[in-house]
Every structure is written in structure tokens, then in C-alpha cells.
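Every protein chain of the complex appears in place save one, which is left out.
Per-chain residue numbering starts at 1, and chain names A, B and C are given in the order in which the chains are listed.
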Amino acid sequence: MIDSLDQIFVSLKHWLVGLTPEAWQPLVSILVSIVPIMALFGTCFAATTIFERKILGRAQNRLGPNRVRAFGVKTFGLLQPIADGIKMLTKEDIVPFAADKVVHFLAPVVLTTPAWMLFSVIPLGRNMAAIDLDAGILFFFAVGSASELAVFMAGWSSKNKYSLVGSMRAIAQMISYEVPLVLSTIPVLMLAGTLSPSQVVEAQGVGTGFFAHWFVFTPWGLSGFVVFLIAATAESNRSPFDLPEAESEIIAGFLTEYSGFKYALFFLGEYIGLFAVAGMAVTLFLGGWQAPCKALEFIPSYLWFFGKFAVLIVFFIWVRATLPRLRLDQLLALAWRFLVPLALINLVVAALWHFMGSWQFIAAMPVRWGICAMLVVLPFVWFARLLNGGKVAPRKYRYAE
Amino acid sequence: MTPLTHYLIFSALLFCIGFAGAMMRRNAILVLIGIELMLNAANLNFIAFWRYGNTEAISGVMFTIFSIAIAAAEAAVGLALVIAIYRHRRTMQMDKFDTLKG
Amino acid sequence: MAERLLLANIVMLNSIAFYILAVITLAGAVAALTLRNLVHCALCVAASFAGIALIYLQLDAEFVGFAQILVYIGAVAILVLFTVLLTRGTEVQAGVAFLSRSWPAGLAVTALVFAAIAAPILLTPELHKLAADSASAPVRKIGEELMGNYVLPLEVIGLLLTSALLGAVVIAMQDKKD
Partner (left out) sequence: MLGLGIIKGLVETGRNFVGSYFKPERLVTIQYPEKHLPPVEAARTIPFLVYDGKDSMKGLRCTACTICETECPPKCIYIVKDTVKKPDYLGKMQNQPKVFDIDISVCMGCGICVEVCPFESIKMDQVFELSGSDRFGAMLLHKAQLVKSNDYFGEICHEQATQINAARADDVRKAEAKAKADADAKAKAAAVAVSNAAAGVAAVAASSMTATPGTTQPDSKPAPKAASTSTPLPAPSKPTVPSATP
């Protein structure tokens, strides 16, 4: 019973595919995987836009959007995404006179298409990865890096200084943060011994013990998770790393000359990218669709995945509500002088953790934990101090005389 | 369905396009792009021969992986050289770089 | 019977995909080396690299295909674009020749090279063979090879990449005197 509930979508897909003529089954199978993913994450996108604005509002002691009515019925603003969508679709699509028309048109497409492709390797539940690629995590980062090109195309083709500055910032930021993003996943790949997301999730299962072995519950996993989260925030251009579209400095960065549907596509692409990275964080560190302990395994796997996913998204929104934007030099210093060294040390810690796992003597477990935790915390404190120029004190502001 | 020769001819075409670009364009960046295309054509041959030969022996794949890594290094150094030359000569035209000409 | 039909279907789609991708790749390459605007050239060459990556995937070389995307689109194309913007030579002015003076010689040599490559390919009957139905280069196997047979090349590549990184920074760094 529980198993059938857990596998309901998988069996539904098999049933649907079985209905079609056999020659068409490969195509139908692909389609049956793509359509629900797009529908699901499209809905997630709509829901996130409204809940993000609601949460941001509440965090700043405002109400947030609360006015959209449907046929005279109050909806507490829940229909805001529909109103926004209608607005975006009916707006005039303005292309600057000097713009490179073809590239200007292609940029949102190039951004959005790879972003959707990222979901194909993320296991949304037990046996619920669209394609179970052998090198799925490599695929994820390879396809994710295509967004840099799209951002450049958008910024350059607009023939606008703000757009170009914004896109150059975005590319510098994305290249810098891709390094810690990938480096922080390597310990996971080392200990799971695979590049396939499904197998990474399998490796974090409950197994014979009572509690699940989520990687985040180990010293190196926690450190990697923090680095991954920070890098993922930067990679998806979200506050506090939203310099590429810092509205108080460069209007809207590479989005300045975009309007109407193309702007909506960019908006969609950014959120889809964020979802994908959050899904990958869940897969790599939070155990994917695995329940945290044996007693909770009766809840279907996809609910676990989406629960963790939702928690991460809310956390991203919460961070956005809290932190002010970084300066460009602070941004790059954080990547190269803090996250990259931490991620590199984390590699060593993960290797030590692996080899200390074979220790058999009494109190091997606390010793293993102690050494690894120290190796994680000490560099963290040390690099944090270095980042602040060696001193930790409230900043003194000097004003022009 | 597709015979190996199609891949090889395709790769030869790609190589020749890259070769022609490297030979005929004046711009230093485009010469580098041409060289990259030639490298890619060679990589494609490795993969095609692996796929149509003994797929258990993966040396073709390994060679391609190393080749891609070398190509990345080559592109980085080459483009750094282009920037350095541009800084001195204020031009990207290859035929202006003639200081060593007798 | 049905099983075979299914397989034939996939194989046919696969080979159609190759021809489409080949056309895209060649068009991208030609465009990259003939357009006047350097940014367009860089974008076209990125499209060409993407086509090659997809052909790797079509040839069941997953890992290489993803590595190709990661390195060529994520890094080399961006590097080329940065160089184009840093050198301010975006557009070749109208009237200025964008081909070198000796381009007819280049074209002739290219034709010769193509003939020299294509003739043996077409004249060797062993090359007219078809592929095995399926093949795979699993990541685990690649990793074991890298750590076993190819461990020395791997180390050398690591050294090479490090020195290339440092070298590129040193070469491109602004002189203090300027």
C-alpha cells in the first residue's frame, strides 16, 4: 500500500506509456516525463513569486500583495501571479533601435532552455528522475554554465551601458562562484563514489540504522552544504548577490532593455535556475527523497523531496529579506578568499572522514567527529578573520569633510 | 545506420573550416577560434573511432578528455597573449605583427 | 518484432539527429570564421561547440559531451567574448579587408588538405562500417582508467593547467610601468 502510494506517479507513467503503440513509446515516455516537470515547476514558479513577495512584505512589516480579486471574490492576493502574467504578456515588446535584434531575441531563449533541462537529472522521488544519467551531476553543472552565455548575449545585444556593466558583473560573479559550487560537491561525489544523482541519494538512505545518513549531518557535509548554498545564491543572482541587477546602481543590469514576454522569460529562467540549484542541494546534501528516519518512511518519497525543496526556497527568500547587497570587491573576495579555500580544505576533511570510518577502537566515532569538526571550524574562523583584514570590529565610517 | 565515413568526412570538413579560418582571417582571436575548431575535429575522430571500434577499450574517450583539458589551457594562454599583444600594438590584425620580419 | 521496431525507431532518430547536428555545427563554424562582427563570431563558435557536444552525446560518449559543454561553452566561449570586449576590436570596419592578403593561397592549401584527408577516408573500405548497437563509457570506468593507466598523464595535465593558469595571468597582467 505504502509502496504503491510512493510509486503512484511511476506506475501512472508506465500505464500511460503502455497505452500508446509500441513504436512511439520512446517519444511518449520522454513527453510524459517532460510535461509534468514543466507544469509542476511552472506552478512552483508562480507560487514562489507570490509567496516571495508576501514573505518579503511581512519581514519588512508590510502586507505584501493582497488585492487581486477574481469575479469580485477576495483571494488575499493569491492570484497575483496570474495578474502579473497577463500584464507581462500584454505589454509592448520594446526592442531598442540600436540593439542587435537577433541576439537580443535569442538571449532569453538561451537562458530559459538550459534552465529547464537541469530538472531532467534531479530525482524528484524514488525512481523519479526523468533520465537517470550516469554523469548526471556533471550534466547539471555543464548545462548550468550555459546561462553565462545567455547573460552576456542579453547585456551585449542591448547596446546599453547599464546592460553591459550588468552582464559583465553577472559573468564575473557566475565564473567566480562556479568554482566553490563545483568544489563543494566533490566531497559528496567522493564519498558516494558516483556522479549519478540517484545513486548519491541512495547513498544517503536509512539503510540498516535508525537515522538516515544525510551528508549534511557530517562535518564535511555541513561545511560543503553552507558553501554550496552561498555559491548557489550567487549563481542564481539572488540577494545579497544581486549585483548584476542592482537597481540602485545600474537600473536592472542586463534586463534593462527587456520588456514584456522576453522579460518574463528572464524572470522565469532565473527562478527555474534557482529551483534547479535548490533541488540539487537537496539531492546532494539533504538526502534527496530520503526520509530522515525509519519511522517516517511511510510518507511518500516525493513529498519528502518537495518538503525539503520548499524549506530551501523559503530560506532563500528569508535571506533575501534580511541581507543587504554586497559590493563587487566584497563579492569576489568572498568567493576566492573564503569559499574556495574552505571547499578545498573540505576535500581533505572528507577524505580523512572516509579513512577514519574504518577505525575500530573504542571511541573511534567521537574522535573522528572531533578531528573533522575541528578541521572544518578552525579554517572557517581563520578565513573569516582574514576576510575582514584580520580584525573583527564594527566598521568605522568616514564621511567626506 | 550512419556509417563511420560520414563522421570522418564531417570531422574533415570541420577541420578544414578551422584550418581555412586560421590561415585566412587577419584577426588574432579568430585564428585562435580556428585552431580550437581543428582540435574539436580531431576529438570528434577519437570519439567516432571509439564508438565504431572496440567500445570496451576507452582510450579514445580518455584521449578526448585530455585533449579538451589541453585545449582549455591553450585557449587561456592564447587569449592572454592576444590581450598582451593588443596592449602593446593596439591592433588585432595578424599582418601588423611584423617586428621580427627581416 | 516490436522490440526490433522500437530499436530501429531509436536508431533512425539517432542518425537523423547526427545530420541535423552536423549541419548546425558546420554552419556555426563557417559563420564564426566569416562574419565581420567578432561577438557574432564568438557566439557562432559557441553554437558550433554545442553541436559537437551533442554529437558526442549522440555517439554515447556522455562524459566527454558534458565535459565539452562545461569547458567549451562555459569557459572557452566566455573567454573569447571577454577577449573581444577587452580588445575593443568588436567590428571590422567596412572597407578594411577581414581576410589576410594571401587568402587565395590559404584557400588552395585548405582544399589540398581536405582532399588529402577525404580521399583516404573514402577509399578505405574498412571505414564504411556500422557501429555496434549500444556502447557506453561509464564514469566509473573512466575514473578507474584515470587513476590507473592514465595517472601520469593526469598529473601532467594538472601541472599543465596550473602553469597555464599562472602563465595566462602573468602574460595578461598589466605592467606596473604603464
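Note that in this section a contact is a pair of C-beta atoms (placed from the backbone, for glycine too) under 8 Å apart; a residue touches a chain by one contact, two chains touch by 3 or more.
Computed from a predicted structure; not experimentally measured.
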item	value
Touched by the hidden chain, restricted to displayed chains	A
Residue of A:Arg58, A:Lys74 or A:Lys161 touching the missing chain in the full complex	A:Arg58
Touching the absent chain when the full complex is considered, from A:Met190, A:Ile251 or A:Leu387	A:Leu387
Full-complex contact with the absent chain, from A:Trp15, A:Phe211 or A:Trp318	A:Trp318
Hidden partner interface residues of chain A, rising order	55, 58-63, 318-319, 321-323, 338, 380-381, 384-385, 387-388, 392
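Criterion: only the chains that are shown with their structure count from here on.
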item	value
Topology of the chain contact graph, where touching chains are joined (line, ring, star, complete, other)	line
From chain A, the most remote chain by mean C-alpha position	B
Chain A and chain C: spacing of chain centres that average the CA atoms, whole Å	29
Length of the line joining the C-alpha centres of chain A and chain B, rounded to whole Å	34
Chain C: positions in contact with at least two other chains	63, 67, 75, 82, 136
Complex interface listing, chain A residues touching chain C	22-23, 25-26, 100, 103, 133-135, 138-139, 141-143, 145-146, 148-149, 152-153, 156, 168, 171, 175, 178, 193-196
Residues of chain B defined as touching chain C within the complex	1-10, 12-21, 23-27, 29-30, 32-34, 36-37, 40, 43-44, 47-48, 50-52, 55, 58, 61-62, 64-66, 68-77, 79-84, 86-87, 91-92, 94-95
Touching residues (chain side chain C, partner chain A) in the complex	2, 5-6, 9-10, 13, 39-40, 43, 46, 62-63, 66-67, 69-70, 73-75, 77-78, 81-82, 85, 136, 138-140
